[in-house]
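Here's the structure we're looking at; comments come further down.
Partial view: only certain chains, each at its native spot in the assembly.
Chain lettering (A, B and C) follows the sequence in which the chains are written, and residue indices restart at 1 in each chain.
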Amino acid sequence: MLKLVVVVKFKEGIDDPEGKSITHSLNLLGFENVKRVNVAKQYEIFVDADISKGREIGEKIVKKLLVNPVIHDYELRVEEI
Amino acid sequence: MKVAILQMEGTNCEEESYIAFKESGFEPEYLHINLLKKGMLENYDMIFVPGGFSSGDYVRAGAIFAARLKAKVWKDLKRFVEEGKPVMGVCNGFQVLIELGLLPGTDGISEEPEAALATNESNRFECRWVYLKKFSDTIFSKHVGDKITLPVAHAEGRFLADKKTIEKIEEQNQVVFRYIAPDGSRPDYPWNPNGSVNDIAALVNSYGNVFGIMPHPERAFFWYQHPDWNRVKRERGDGWQIFNSLFREIIEAKNR
Amino acid sequence: MNLKKIMDEVYEIDLVNASDEELMEINKEMGLALSLEEMKKMQAFFRSLGRNPTDLEIHAIAQGWSEHCSYKSSKPVLRKYIFGIESKEAMIVMQDDAGVVEFDENYAYVFKIESHNHPSAVEPYGGAATGVGGIIRDVLNMGAKPIALVDPLFFAPPDYGEKLNPGIKHPRYLLNGVVAGIRDYGNRVGIPTVAGITYFHEDYVNNILVNAGCLGIVRKDKIVRSRVDKEGVKLVMVGGRTGRDGIHGVNFASKILDEKSEEEKQAVQLGNPILKEPLIHLVLEANEMGIIYGMKDLGGGGLGSVVGEMCHAGGVGAEIHLDQVLLKEKDMAPWEIWVSESQERMLLAVEEENIDKLQDLCKKWDVEMSVIGETKNDENLRIFWKGRKILDMPLEFVTAGVEYERKYKTKRMKKMQEILPEPKYREVFLRLLSSYNIASKEWIIRQYDHEVQGRTVVKPMQGLIGYETHGDAAVIKPLHHSWKGLAVTTVANPHIAKINPYYGSLYTVDEAVRNLVSVGAKPHAFSDGLNFGNPEEEEIMGEFVESCKGLGDAARALGIPYVSGNVSFYNEAFGKNIPPTVVLMAIGIVNDIRKAVTADFKREGNTIYLVGETKEEMGGSEYYRIMDAKSTVVPKVDLEETKNRSEEILKAMDESLVESCHDVSNGGLAVALAEMALGGSIGAEIDLSSLGAMRDDFKLFSESPTRWVCEVREENSEEFEEIVKSKRIGVVGGETLKIRDGERWLFNVHLNIMRERWKNALKEYIG
């Protein structure tokens, strides 16, 4: 069994309203020294496949579904479990 | 003229869309993605992707719907568009068309998304009425007045693309409607409800047959769906004009 | 506890020979939440059978007898006051999962309100979402299409600064979580959320209230009952799978919250709107095809209570094969399957010849189904597990439950009303506009899609686009081919009820009527959501009895029935009870939506009228609250007045004489006028001298019932005055709200300043 870990973030320069809103809330809650928050999504995908195929499958899934290249960057990690 | 109203789990504006098409003289039919097979789209004259939360908008609004359509009938869809048949998406439907690469379609069809409808600047789902100004005459807008009002209801409607794409969109006159302030000036929030670049609310592709719009014309089809109907007399809702435009440009033109 | 394994996952418990002490030990270890008396009743039953029960049997009984399923504390009181109010249009009253009332010749509307308090206090997002999910199923299972949602919510103030008890979350966190949960669920399933309450009171700090209501529409010949009256009908589960989540939810609901509540993780679920959405389509399509014989949703109590109630109501027995239930996790014990409250499940009774058709529909909508048993021609419930019978009991014993006449005590407060020095009117007025219970809820309302389905013809926010004010009720146009509409509103007045629950209830009924009449709707039916503290305390039970008495008296006088409702007790934590909280979801009929009226001022020069009498009764008022002044003199309702004034206003509206209308409630006349002015973005000049001799703070801020403000065109004023008993108090116009009493100016405030105060007070705390 493989575990593919994909972290999808916003590209540099793309505004992240959720991060902004959390920053604002934290400041209001008394954490005035919080300067910025970036929010990303992490997917752990459990696949029944050979480790040699891991990256290929991961890239395919990312392209097909998880990422819009106009606004997102991503990291992909493959682990055998 | 047969219109396929695509459905999947979570699309939820199909009924009011159905009524809008029917009342405008079309023959709408629901077509669930689970029943959709290769070759089926040929039987229709138009494809409509309704609003809602297809697959919960999990991952990203419209992403799963688009991926499933692509996996099932991408060739058929491309042929449909290349034959010049109309395709229209509202709200979640617009998001689907962007994810498919059918919009903005600055160069016809793109195999990868060229743009995105990102989370609203307010970071909130918002349901409110906005003013729109027409910037381009297309089959979807030819008979629409210069200024109309429609409701928006979305969390992800901020149109984004790289500079070159935006320039090309503008150059090719692909922006059909922009958000405006009530006095006609450039809008701030909430008149631009999501922070869209260049106040873009609706787009057409470079061929002129694929149309995506964030606000909901089908929810402003009848006069009584407007929030200010006891202030402003209307025969019909402003959204009706879009469906009527299609009818006149396609069905009437055929019969002329 | 003595137990004997009889097969995999099934044990026999030695109940027959247990001492009282051992009974309570069994009660505790199995998490039954029963009393000794109830345990003994159970013991006596098995002694009479001459055998010991299985663990499944014990759990099944405990569930049937829980407060949530059996209404054991409330039934006698409800029967006495709430049930049996007549109306010729009410079709199904307090019988099935939701009330059914005639809409027109061919259609009926269906509605109900319900609470989801404890789960939301522990996990606001999931708790609220599953609350919405549950109430949708209650309406759906009558065969109705859900067309509107409402969400009355009760929190401690968002700026609450006292130290919180362990495990208790800050009201701001709770508020945001709850709103997000309702938003994400309601928006995704495509049902508009059109009304609600966002109410703040310190006493909700340990125990918030999250109520949710749903309204649906159904063709009369398609109404489905929650009962099966024939043997051999297949029982089919459709929708979500059954898991360990939600085990003992009903017991959780009937327990007092404490620091350990956070560990009640199983009681917490997130809900799955994307499973519910196709399930709604599936059920409605199957109903349209006529293949549903009976239907009930799986809510509190799970499969056990649904099979029991559905068969018991129809007078048949049932045989169930629990190993046919589709599971989320493999190794569940039969009793867990029987009591699990996993979300998004429905039980359909379908005749054998229609099973294939249902199968096809399930395929289309990608929804799972499984036949788990069938009805039998006797009065027993039999459950099998891997071929072996592990439960065999009369349904009556499990389902009919127990009842208590709980002791109660009525508390009477001494009558007193503090008289304040005359305040600075402008300052008090502006403070009221930004007090949390009055300030704009736009930040919440707009996060809900209140227009999906295209039926919302009078919106919750009303007025000039971009400047909308709060409306009193939303109006839905349920049918494409008819101008007839349904008005929906929700009301609650805990501040008044806390001083006097009886008058609190009268006031609440009066306000429901006011809100409906304001949009041009004739009040038609109620659903009552009763939220109270611990009924084992005599004073709390007293509050409950008094509240119900008030509800009964008021509705009976007006001829408006309660067709559905919900009771939630044990809203207590860390020794603090909530204030008595009666929530009404009220429905009115709008004969012609083209004549519906909104709350925003329309036109310069129109005349402003006040309908109803203003009195010096400040108990529970927002004015006294912000001034920290004491009064136990609560507003009293004269129901004869309620009836007469409403009829008059509705008549004037029917003749199209009313341009705008808003009832006077929180904050009194001053606030009502401000809200109307804000929505129209146009001011007014008001003279209070026609209200008689009374101090101006009373005139401005009293919350006396049965009052409305109406705007009328000058040319219609004579006719209006003939129909409606009213006083002329001013004229629409200008950019300020100017109020005087004869020669004496009270204040003059610009719209922009009012808007700023009203709109921004809650904004910082939400989103």
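To be clear about the criterion, contacts are C-beta pairs under 8 Å (C-beta built on N, C-alpha and C of every residue); 3 or more make two chains touch, one makes a residue touch a chain.
Everything numeric here is computed off the predicted structure, so don't read it as measured data.
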Beyond the single copies shown, what is the real count of each chain in the complex as a whole?
A x2, B x1, C x1
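Criterion: only the chains that are shown with their structure count from here on.
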Chain contact topology (line, ring, star, complete or other):
line
Separation of chain A from chain B, taking each centre as the mean of its C-alpha atoms, in whole Å:
29
Take the average of all CA coordinates in chain A, do the same for chain C, and state the distance between these two points in whole angstrom.
39
What's the distance between the Cα centroids of chain B and chain C, rounded to whole Å?
36
Going by the contact rule already set, what residues in chain A reach two or more other chains?
21
Going by the touch rule set out above, which residues of chain B reach two or more other chains?
122-123
Listed in rising order, chain C residues that touch chain B in their complex are 183, 187-190, 273-275, 277-278, 363-366, 446-454, 456-457, 459, 461-466, 468, 477, 480, 593-594, 596-598, 602, 767
Going by the contact rule at the top, pick out the chain A residues touching chain B in the complex.
14-18, 20-21, 64-66, 68-71
Over in the complex, which chain B residues touch chain A? Could you list them?
59-60, 63-64, 67, 70-71, 99, 112-116, 118-123, 160-162, 195
